[in-house]
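Excluded from the complex is one protein chain; the other protein chains are retained at their positions.
Order of writing sets the chain letters: A and B. Residues in each chain are counted from 1.
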Amino acid sequence: MIYRETGQFRTSYAEDQAIFRLRQDKIGIAVILAIAWVGIPLLADEYLLRAILIPFLILSVGAIGLNLLLGYCGQISLGTGAFMAIGAYAAYNLALRVPALPLLLDFFLAGLIAAAVGVLFGLPSLRIKGLYLAVATLAAQFFADWAFLRVPWFTNYTPSGSVTAPALDFFGWVVDTPLEKYWLCLAFACLTAILAKNLVRSRIGRSWMAIRDMDIAAEIIGIRPMTAKLSAFAVSSFVAGGAGVLWAFVHLGSWEPLAFSIDMSFRLLFMVIIGGMGSILGSFLGAAFITVLPIFLNQAPALVGIQLSTAMVSHLEFMIFGALIVLFLIWEPHGLARLWQIGKEKMRLWPFPY
Amino acid sequence: MLATAPPRPAPPATPQRRRAIGEVLLAVENISLRFGGVRALTDVSFDIRKGEIRAIIGPNGAGKSSMLNVINGFYHPQEGRIVWKGRVLPRMRPHEAAAGGIARTFQNIALFKGMSTLDNIMTGRILKMRASFIEQALWIGRGRSEELRERAFVERLLDFLEITHIRHTPVGKLPYGLQKRVELARALAMEPELLLLDEPMAGMNLEEKEDMCRFILDVNEEFGTTVALIEHDMSVVMDISDRVVVLDYGKLLADGTPDQVRNDPAVIAAYLGVAHG
Partner (left out) sequence: MAELGPVLEVLLGGLMSGVLYALVALGFVLIFKASGVFNFAQGAMVLFAALSLVRLAEWLPFPIAFLVTIIIMIAVAWAIERLVLRPLVGQHGLILFMATIGVTFFLDGFGQTIWGSNVYQLDLGIPASPWFLLESVFPGGLLVSPIDVFAAVIAGALVIALSIFFHSTKIGRALRAVADDHQAAQSVGIPLNRIWLIVWSTAGIVALVAGMAWGSKLGVQFSLSLVALKALPVLILGGLTSIPGAIVGGLVVGAGEKLAEFYIGPAIGGGIEYWFAYVLALAVLLVRPQGLFGEKIIERV
């Protein structure tokens, strides 16, 4: 009886088009935001922030980036890691070579650079579809891996190839404690989620989805396939680039090109598939799931008295991820987000089970 | 030449409907289309006048769908030209045809399966929206006001086509007849000057056909939209269309009012004769 829309009438199209239509949903999101902004900072210890929450938030941003491209526009990318890397190294080099640049602007420009490269590698999508595109984006991945490893200019000729981010100074606010970093990431995650949600419920998002569902029909209603696809690549790479900056500057501090290898690309892909293609909420759920599962696998067997080697845990992780991908694709291609929605529908109808 | 074509009186076929049928809106001139060695269309010419309902009929494989595909830019003919509102259209893409005011539906429904009825029809308004990227991302200014304005427009369409109850339903879950109606709504949302309908009543039962006929007539009369449609049901064609083009093996067989076409010996021999066994 708690989750009901009875008695709540929407009397304008504005109300009907709101992101959270039901009063219960509005209360729900307010509670979640209160917990995220106030509750967690009060309760969480440093390990939780550093090892789970900060990576989770940054990866959520990255997953939103990929989801815009894959889930909304239907263009696969196996190179999200590359666009994260481009964002990270662009921000690093900008900060290094143009020290006068405010950090926020530096982040923004890094995102734009990632977007530009994203458009470049998205160009083949105009001539080719689906599977071929996987190869084109893999090309981006391998090329970026190589460039940041072998072209010393990008890493400022450091002998080890590892680079360190500058201090996180936002107009005098120096972000250095885990809690401050958490707040920063939370702010970026909230911002990304809102902007992405706005885009997908606007003209541009609808043109992406039209291209995804049936490109021929999209064209007859006046959508230019080129504009739609390339804008999806641009926005997706911008967001991924931003996630890369956060991952490098906030989470890692110092990093090597390996931090953004193809493993990262696959992780993000799994987050999108498991969380739900075509869902902003799903990006968060997927990121949470993929972040927490390995930690759970590491600790759970020990709790019940089973000792597993690290190698074994990593193999188990592979198997579970692989099996989950297949299971979700077969049973629920819209992922955890859809399961959550079904749960809510059930609540609305409760106690009548039909 | 085209601009000076005199307005002609309403055709006698359906005396209860009096519409102003105007000048030539679209002229198809000597179109020939080949796929490799296969000739889909050979030297076909006809015109579509403003405000009329124009039917294109012919046996299977006569080149009817190919004709529509030529008109809205999916296929580019090897010979001939399309004159749209007095201007010769160069090789255009379908999205350019859309921007020029030509909308169409498909024989096999071409809806966006992952989207709701409302979103499907809203896509038809994309060309009417001007909000910048920033306005859309921040849901401010035109980003917000256009959404509301177009939503109101689409709601009127939903109401007109009697599909308000399914506005939030994903179209993939709708029955066939309703999907056809949503597709019509999406085309209408573009406020086209010329509406191309490829077998709008295929696979429908009698009641659904009657509904669809009524919608087509209403669209034609209330919005003044010119309609060109492909249909196999002869009684429907004869009832609602002002003029009929008959194609056979990619060639123009006859062109005229339903009565003229019905009594044309070539048509009877080649088409109706076959249809009647």
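As a convention for this text, a residue touches a chain if its C-beta (ideal position, glycine included) is under 8 Å from a C-beta of that chain, and two chains touch if they have at least 3 such contacts.
For clarity, every value in this text was computed on a predicted model and none was experimentally measured.
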item: Full-complex contact with the absent chain, from A:119, A:136 or A:337; value: A:136
item: Sole residue of A:25, A:256 or A:317 that reaches the chain not shown, by the stated touch rule; value: A:317
item: Chain not shown, touching residues in chain A; value: 74, 76, 123-124, 127-128, 130-132, 134-136, 138-139, 142-143, 145-146, 149-152, 216, 262, 266, 269, 273, 311-312, 314-326, 329-330, 333
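In the analysis below, only the chains that are shown with their structure count from here on.
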item: Cα-centroid distance, chain A relative to chain B, in whole angstrom; value: 42
item: Complex contacts: residues of chain B adjacent to chain A; value: 72, 74, 93-95, 97-99, 103-104, 106, 110-115, 119, 122-124, 126-127, 129, 131, 133, 136-139, 143, 146-148, 151-152, 155, 186-187, 190
item: Chain A residues within the chain B interface of the complex; value: 13-14, 16-17, 195, 198-199, 201-204, 206-207, 209-210, 212-214, 216-225, 231, 278
